[in-house]
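Here the complex is missing a single protein chain, while all its other protein chains stay put.
Coming up: subunit A.
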Amino acid sequence: MQFDMAKVRAAAAAGAVLLLVAACGGKDPSAKGAPDGDSKATGSKGSVTVGLLNPATGPFAALGTDVNAGFEAYLKSKGGVLSGYAIKVAKADEGTDAAQGTTKARQLVEQDKAQIVIGLVNSAIAYAVAPYMEDTAKVPLLITVAGADGLTRKQNGNTFRLSYTSSQDSMPLGPYTCKDMGKQKAVVLGLDYSFGWEAAGGFARTYEDAGCQVVQEIYAPLGTQDWGPYVNQVKKDADVVYVVAPGQDGVRLLKAYRDFGVKLPIVAHGATVDETILATEGSSADGVISSLHYTPQIDSPQNKALLDAADKGGNQYLEDGWAAGMTLEAALATIDSDPTPDKIRAALAGVKIEAPRGPLSFDAYGQAVYPVYIRKVEEKDGKRVNSILTSVPNVSQFGTYDPATYLGFPGYEKLKGSWSK
């Protein structure tokens, strides 16, 4: 059979054009300008341009979408106006590498004239963007997900972070596991990259300082498909296993853990069983005790407002975006006119809000201080939820340690493997 090459090519071209049109159809209505319906919002004090820099592509796209949705839901609930300023939103895709991330940060600041940039999920990109914002752009950066401990280590900088440092949320779990649960010997099972080492390190440090022993550390590469060989190594004479594996790694780890019949109870970093993957994990997550600064189970009017606005149920990323909206509102409330980046920076440092997660403020390094919840996965109304066992108020990035002492400790990437020795 003979094909006419010209026709085949014409058909292929037509197909490509159709795909192209379909692709462009995905343009978010609020990619430029305020969210739907509020584009004509006017503020009594003027307007502020907010750059939202979250991933729309790559493995973290779902998280980025949630943060954006949380921020925009809060904005919408306020009619597009925060503290008298009409909020113009300029959105950009953080992408998957630092080159793309910094390019977009520059575009937001230099072309869209953003007076504050909110977002960032990937820590490597955050590390690249933060110095640009600090030294060149001099525009405040409010990080909503990226967790690397080192991002908020400078006093009076213009980097602020609402979400956890990787070790922050795991620090209250150490004493809880050792003293309240009475588990004396722990195995650490986690992912072999910065977040894994820092989260595990925060747990291990506080756990050992509470008087208990980490007896074994097992780290597996990011994206491990078969967790069998790792869960099989777990020492059977330990009392508890600390797990840190967010995303699909967590799903596969818990499944392997149950399949191989390991009987030890699990304590975990909250991201291992957060609401974005809890439904997928199903019964394998039952009984897991974890620590995180948020759970949709929090019973407060602030959290109810978030859950009512988000039609899909809450999760930590939606709350991060929502809290970013509240934070900005509180900062702008103290600025009477002409909200320059410098004024916004100064105002952010003094922000104290009642977020869905609870009382929130920033320490001298720009890192949020907030309550951390010890939660347990349970079935409730046919759905798995993280119900609250107890909460620890005012957890800072330094836990209960003195900042100067804490900053003197070697980095967690150096301590990895040394906890069990």
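Some notes on this structure:
Note that a contact is a pair of C-beta atoms (placed from the backbone, for glycine too) under 8 Å apart; a residue touches a chain by one contact, two chains touch by 3 or more; residues count from 1.
One rule holds in what follows: contacts and distances are computed from a predicted model.
Of the candidates "WD40 repeat domain-containing protein", "Branched-chain amino acid ABC transporter permease", "Heavy-metal-associated domain-containing protein" or "YibE/F family protein", the chain left out of this view carries the UniProt protein name "Branched-chain amino acid ABC transporter permease".
Residue A:A92 is the one among A:V50, A:V67 or A:A92 that touches the chain missing from this view. Residue-wise, the contact with the chain that is not shown comes from A:G150, picked out of A:G43, A:G150 or A:G282. From the set A:E110, A:D342 or A:E379, the residue in touch with the chain omitted from the display is A:E110, counting the whole complex. The chain not shown here touches subunit A at positions 9, 12-13, 16, 19-20, 23-24, 26-28, 31, 56-57, 92-93, 95-100, 102-104, 106-107, 110-111, 123-124, 127-128, 130-132, 136, 148, 150, 192-194, 413-414.
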